[in-house]
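Can you keep this structure in mind? I'll have questions shortly.
With one protein chain removed, the remaining protein chains of the complex are shown where they sit.
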Amino acid sequence: MTLPTVDFLLVSALLFAIGAVGVLVRKNPLIMFMAIELMWNAVNLSLVAFARQFGAVSGHIFVFVVVVAAAAEVAIGLIIIVLVFRHRDRPDVDTLNAMKG
Amino acid sequence: MANLIAVLAAVLCLFMGVVVVSAKNPMHGVIALVANFVGLGVLFLLLHAEFLAVIEVIVYAGAVMVLFLFVVALLMAGTRSPQEARSKTLPGQVALAIAVVGVFAALVVFALAVHTVLAAPPPPTTSFGSISNFGTALFTTYLLPFELTALVLLAAVIGVVFLARER
Partner (left out) sequence: MHSVIVLALLFPALGALLAAWIGPRLSHRLIAWICVGAVSLSFLVAVAAFVRLSGLPAAHRLIQDTLFTWNVAGGTPIHFTLLVDPISVLFMLVITGVGALIHLYSAGYMDDDEGFSRFFWQMNLFIVAMLLLVMAGNFFFLLVGWAGVGLASYFLIGFWYKRPAAVAAAKKAFVVNVVGDVALTLAIFLLFVNLGHVGYQTVFRQFSILPVATRDLVAALLFVAAAAKSAQFPLHIWLPDAMEGPTPVSALIHAATMVTAGVYLVARAFPIFGLAPSVATTIAWVGGFTALFAATIAIAQDDIKRVLAYSTVSQLGYMFMAVGTAAYAAGVFHFLTHAFFKALLFLAAGSVIHALGGEQDMWKMGGLRRTIPLTAATFLVGTLAISGIPPFAGFFSKDEILGGLLSGGQVGLWAIGTLAAGLTAFYMFRLYFVVFGGTARAPGHAHESPPVMTVPLVVLAVLSTVGGFLVLPGGYNLIESWLLPALTRFGPIPPLPPPTNWAAMAVSLAMALIGFGSAWALYGRKAPQVEPLHGPLHRLLKGKWYIDELGEWLIVRPALWLGSALERFDRKGLDVAFSRVGLLVAGWGESLRPTQSGYVRRYALGFALGVMLVVAFLSLRP
C-alpha cells in the first residue's frame, strides 16, 4: 500500500517551521545551528517525497548533494562558532553586533 | 502497518524537533536531533529511499552529530550555566518570529490542503531507490555534480584547517 505524498509534505512543512522558529528565537549559537539542521532535513524529506511521487531518482541525488553541503557547512560553521565563543563566558549571538550600521 | 509506522515516525520527528529548539542544555538538543534523524530515516525507508535512509543515519546522525557533541562539550565546559540569559537586546523578536513562521506554516498547510493535485503515487519499480539504481545515476548522469561535491568538501577542509591553525 502507498502513503499519500501530501502527508509527508505536511510533516516536512511543520518540521521546517519548527526549525525556523528555533533559529529566530534561540540565542545559543549551537541550538540555532541545530535548528538549521532541522530545516535542511525538512527540505530533504520534501525532496524524497517528491522523488517517490514522480519516480525520479534526481530527487535522491539532490538530497545527496544537500547532505554533502550540510556536512561542509557544519564543519565550517562549528569552527567559526568555536573561534568566536571560545573566550566568552556565555554563548550568546546577541553579544555580537559589531556590524551595526 | 506501514501507516502506523509512518505516523509514529512523523510524531517522533516533530516532537524531537520541538525538543531541539526548546532545549535549555545544548547537549540535550544534540541527543534529540539524533532521534529526529532516526525518525527521518524511517520516513525515507517508507518512501523507498533506501540508500538515503542509510546515509541519513550513518552520516548525519552518526558523523555530523558526533562533531556537534565535541563542540558542545568544548564550549559549554567553560560556561557557568547552560541556561540562556534573558536579554532584552531584541524586543519583540520572539513574538514576531512566532507570528511570521506561524503565518508561513498556515499558508503552506492551506496550500497543501486546497491546491492538492497530487494523485497517489504509482507503485514503484523494484529497483527504485536501491543502492545500485542510485549509484548508476550518480556515476553517469550526475557525474559532474558528484565531482563538484568533492570540491565543496575539499574547500571546507581547507577552510577549517585555515581557521583552526595556530596564530
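In order of appearance the chains are A and B, and numbering begins at 1 in each one.
Following the convention adopted for this analysis, a contact is a pair of C-beta atoms (placed from the backbone, for glycine too) under 8 Å apart; a residue touches a chain by one contact, two chains touch by 3 or more.
These numbers were taken from a predicted model, which means no experiment stands behind them.
Colleague: Among B:A23, B:A49, B:A97 or B:L138, exactly one should touch the missing chain; which is it?
Modeller: Result: among the candidates, B:A97 touches the missing chain.
Colleague: Out of B:A2, B:L107 or B:V161, point to the residue that touches the absent chain in the complete complex.
Modeller: Here the residue in touch with the unshown chain is B:L107.
Colleague: Even though one chain is hidden, which residues of chain A still touch it in the full complex?
Modeller: Residues 20, 23-24, 27, 93-94, 96-101 of chain A touch the chain that is not shown.
Colleague: Footprint of the hidden chain on chain B, which residues?
Modeller: Given the touch definition above, chain B has residues 89-90, 93, 96-97, 100-101, 103-104, 107-108, 110-111, 115 touching the missing chain.
In the analysis below, only the chains that are shown with their structure count from here on.
Colleague: State, to the nearest whole Å, the distance from the C-alpha centre of chain A to the C-alpha centre of chain B.
Modeller: A distance of 6 Å separates the two centres.
Colleague: Can you list the chain B residues touching chain A in their complex?
Modeller: 2-3, 6, 10, 13-14, 17-18, 20-21, 23, 26, 29-30, 33, 36-37, 40, 43-44, 46-49, 51-52, 55-56, 59-60, 63-64, 67-68, 71-72, 74-76, 78-81, 84-85, 87, 89-90, 93-94, 96-98, 100-102, 104-105, 108-109, 112, 116, 118, 120-125, 128-129, 133-134, 137-138, 141-142, 145, 149, 152-153, 155-157, 159-160, 163-164
Colleague: Provide the residue numbers of chain A that touch chain B in the complex, in ascending order.
Modeller: 1-11, 13-15, 17-22, 24-28, 30-31, 33-35, 37-38, 41, 44-45, 48-49, 51-55, 57-58, 60-61, 63-65, 67-76, 78-83, 85-86, 89-92, 94, 97
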